[in-house]
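For this depiction, one protein chain was excluded, whereas all remaining protein chains were kept in their positions.
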C-alpha cells in the first residue's frame, strides 16, 4: 500500500487531504507536517476530521521516505519543497499554483519570481476530466485552483466546440476559500451579512483559466471576478458567453456528450446550489440559453475544499497509483 | 402635515415603509392595512420597527381619506387598489411592478393581463436620480424594483455616454428580497450554507432595466441573472460591459460628473460590500477597467428593503410633497 | 441482507435515514414513502443525499413486505402505522415520541390521546448506551428525542451516582430540529441573526428526560428550556446540577468509567462545539466543577439529525439485526 505524507496539513486543504487519506482504503497516511501548529494533533485542530496524527516539524529524511506526497504550502513556498521531494523520487500532488502555469513568464507576472522554473515542464495540470491519461503517468501533478476547476468544467464543452466568445465568469466563494489565516477579512463580523467582490480586477485564477481554455479551443481573454459569500464551503461560478450559433438542443447535446461518462460531473436542468455538492468531489453544471441576447449562461458548483482542492488531489493520486478514480472520495 | 396610509403593511417592504413614516418628522402615519395579519399590532409582528399600530382590514372609506399612500401589494393585486386610491385623489407610491413598465404589452409578457392599463401612462418611474423633477409633480410613482435600482445606478453613466454594449448583470440578493412568504425556498435550512441562481433565464427585472437604459442611450439587451445569498438584507450587482473606448480616467470622470451632486450615491475605489449600506438609502458604486478584455466592471450595492424599496418610496414621497429629499431616511 | 423501508422519507430525519441505509453495507433500502412529495425522487428533494429512489404513496402490502422499517412520521400519526407494521411482523424503529413514554398518562398530558396504548409496553427506549441488550432483542424501538439523547448522555453518570439535584438543562438547537415545514419560525429572515427560547415553559422533551433519569437514580424534576440558533444541524445542552459531594477527580473518574468503552461517546476537557460532531453519530461531553457554587456543569453536543435521530436509528437497527453497532454510521 503506497505511503503518503501531507506537507502543510495545518491549513484547510492540507487537513482535509489528511482526512481523506486517513480513511482511504489504498493509501497509508504516514505523516503530517505543519508550521505554527507543530506538536498539536490534527484531531485537536480539526475535531470533525478525526485524524489522530501529530503535526510535525518538517524533516525530509523522515517525511520524504514515502511513495507520494500532497503538498499544501502557500504559493511560492511550495516549489522548493516539491523540487526536493521529486529529487528523492516522491510522486507529488501540489495544491499550490507553483506548477500550474506552463509559461513561467505568466507565473512571474501574477505571482513572483519562480523559484524552480526547471520543474514546470514536468508538471501535469491535475484536472482529471481533461488530463486523465497524463495524470496516470505523472510524477508531479499541479492541482488546479478552485475557481479554475469549476470554470473549466463549466466552459470546456463550449471551448472545444469553438463557441467561446466574450467570456465573463462571476465567481462566488465561501470563506474557507480564503484559508485559515485569521484576518480582518475572515473575521466573522466582517463576513456575516455581507458580500463583496475581491481581488478586482486582477484575480490570480484568471491566467490559469485562460491557459486551459486555450488548450481546448482558440485563445480567449476572460473577465473573471470573485466574490466572498457568508458561508463556509462551496463555490459557484456563473459563466456568460456569447454564442449565437448554439441553440438550446445543441447545447444540451454538447454537454451530454462531454460529460456522460464522467463520474464526478452531474448535469442538471435548473441552476445548482453549492449545498448540492457539499463534501463531495462532484461538480454540478446547468447550461441555459438567454434567448434575447444570444448568450449562453452556465452555472457550475463545487465544494472548494473538495473538488476545488483536496478530494481532487486524492482523485489525482488514485489515477497516479492505478487505483479506481473515485476510491476514498465517493 | 400630510397623512399617509400604508396598504399591505404586513410584508417586509410595507412594514419598513410604516416604520420610516412613523418616525418621519413631516408625515403622519395614519393607518396600516394587512391581510393574513389583520388585528395584530405591527410591533408584535416586527418588534424592531416599534410601530404601535394595528393592521386593519382594508376599508377604503377610512383608509383612503389621506393625502398619500404607499401600496405594498403583490404584483397584479396592486393595480386595482391604486386605481381606487387615485380616483379618491390620493397620491400614491406603488411598490409593485404594476406601473413600472410603460409598454403594457411588455408587462403582460412578463407578468399577467394588466388590470388597469389606462393608468400606466400617468405613472412616473420612481428613481429620483433619473426622474427627480417628474416625481415632484407626480400623483402616481412606480417605485423601482430592487435590482433595477442598483443596476440602473451602476450603468447610467455608461448608458448616457453611449458606451453600453454586451451588458451582463450578475445580481446577488439577501433573502428578504424573496418576501415574507414561508416556502421551501425561504426555509433557513434551504438557504443556509447555500447559494444558487434563480428565475433563470427570465427574471422579471430584466425588461425594467432594459426600458430605463433605453431612456438614457441606445437600446440594449441585457443578460440578467439573480442569485440568492445566505444573508437577510443587502443586494449587490456586478455589471460587465464591453466599452473599449473608455479608459480609466474617462470612467472616473464620467461617474463623478453623474453623481457628485447626488446625496445618496457614494463612489468608492474598491468593490463595496452590502454591509456598507445596510439600513440606509445609499447606493455605493465602484467602477473598474478590466484591461486585457476592454471590459468595464461596475459594482453597486444597496439595501434591498431600503433604497431597493421602502426608503426610496419615502424619498419619492418627500419629493412629491416638497420635503427635503432625505428627510426621515438619512 | 435485511430489507428496510423508510416511512415518511420526505422530512429531514426520514431522508437522512434513507441516505444512511442506502449506503449501508448490510441493509437493503427497499422503498420510501412520502406525503406531499409523492412522485418525486429523493435525490431531487435532497441532492446531497444522492438516494435515487422515488417517494411513494403508502401501500402497506408492498412497503411492509420488509424485514425492518424506520418510521419518520409526526407524533401521533406514527402509532397507527407502527401497529400495522408490527402486526405484519416488521421490526420497527420509530422516530416519533409515540412509544417513548412508558406512562400513557404522561404521554397524553404532553401530546394527545394515545392511539395505540397497548403497544407501549412492548417498546424499548432506543438509547443504545443505556439499553443495548434490550434493543438487540426488540421488535419495536422508540428512538429518543434529540435533546433527551444529549441530556441523558450528559447526566447519566451523575444520575447513577445519585448526585443529581436541582437539574437545569439549557438546550440549544439548529433549525433542522424544527423540521422541514416552512413557517414564519423557520423563515431565514426570522432565524438569521437571532436567537430565542421556545416552547417555554413546557417543552415536550422534559418528561422523556425525567423518565429516563429516574431509571438511573432517584426521581428528579428538571427544568428544561430549548433555544433556536441560526445554524442548520447541531445541538448543545448545557446542564447545571447541584452536586456538592462530587469533587473534580471524582467527576472525571465517574465519566471515564461510564464511557470508556462506548464507541460513540467522546470525553473532552474543554467545552465541545457542535461542529466537532457534525454529520457523525458521536456525542462529545465535557464536565466541569463550578467551585464557588458547588455545581457541576456538563456540556454535551450531538448532531440533532444524526445521533439525535437518524444515525441513532441505524445504530439501533444494527443492534437489532446483529450487525456491528457502528456499521454504516462511522
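To keep things simple, chains are lettered A, B and C as they appear, and every chain counts its residues starting from 1.
To be clear about the criterion, a contact is a pair of C-beta atoms (placed from the backbone, for glycine too) under 8 Å apart; a residue touches a chain by one contact, two chains touch by 3 or more.
Remember, it's a predicted structure, so these values are computed and weren't measured experimentally.
Undergrad: Which of B:180, B:203 or B:275 touches the chain that is not shown?
TA: B:275
Undergrad: Of the residues listed, A:12, A:27, A:125 or A:255, which one is in contact with the missing chain?
TA: The missing chain is touched by A:12.
Undergrad: One chain isn't shown here. Among C:3, C:26 or C:238, which residue touches it?
TA: C:238
Undergrad: With respect to the chain omitted from the figure, which of A:31, A:69, A:120 or A:175 is a touching residue?
TA: Checking each option in A:31, A:69, A:120 or A:175, the one touching the absent chain turns out to be A:175.
Undergrad: Kindly note down the residues of chain B that lie in touch with the hidden chain.
TA: That gives, for chain B, the contact residues 47-48, 192-193, 272-273, 275-280, 284.
Undergrad: In the full complex, which residues of chain A touch the absent chain?
TA: Against the left-out chain, chain A lists 12, 175-176, 180, 182-184, 186-193, 230-232.
Undergrad: By the contact definition given up top, give the residues of chain C that touch the hidden chain.
TA: Its contact residues with the unshown chain are 166, 168, 170, 172, 174, 192-198, 200-201, 221-223, 225, 227, 229-234, 236, 238, 240, 242, 270-275, 278, 286, 288-293, 295, 297, 299, 301.
The criterion applied here is as follows: only the chains that are shown with their structure count from here on.
Undergrad: Taking the mean of all protein CA atoms as the centre, name the chain whose own CA mean is closest to it.
TA: Centre-most chain by C-alpha means: A.
Undergrad: Between chain A and chain B, what is the gap in Å from one C-alpha centre to the other?
TA: 39
Undergrad: Which whole number of Å gives the spacing of the CA centres of chain B and chain C?
TA: Taking the average C-alpha coordinate of chain B and of chain C, the gap between them is 46 Å.
Undergrad: List, in ascending order, every residue of chain C touching at least 2 other chains.
TA: In chain C, residues 192-193 touch at least two other chains, as defined above.
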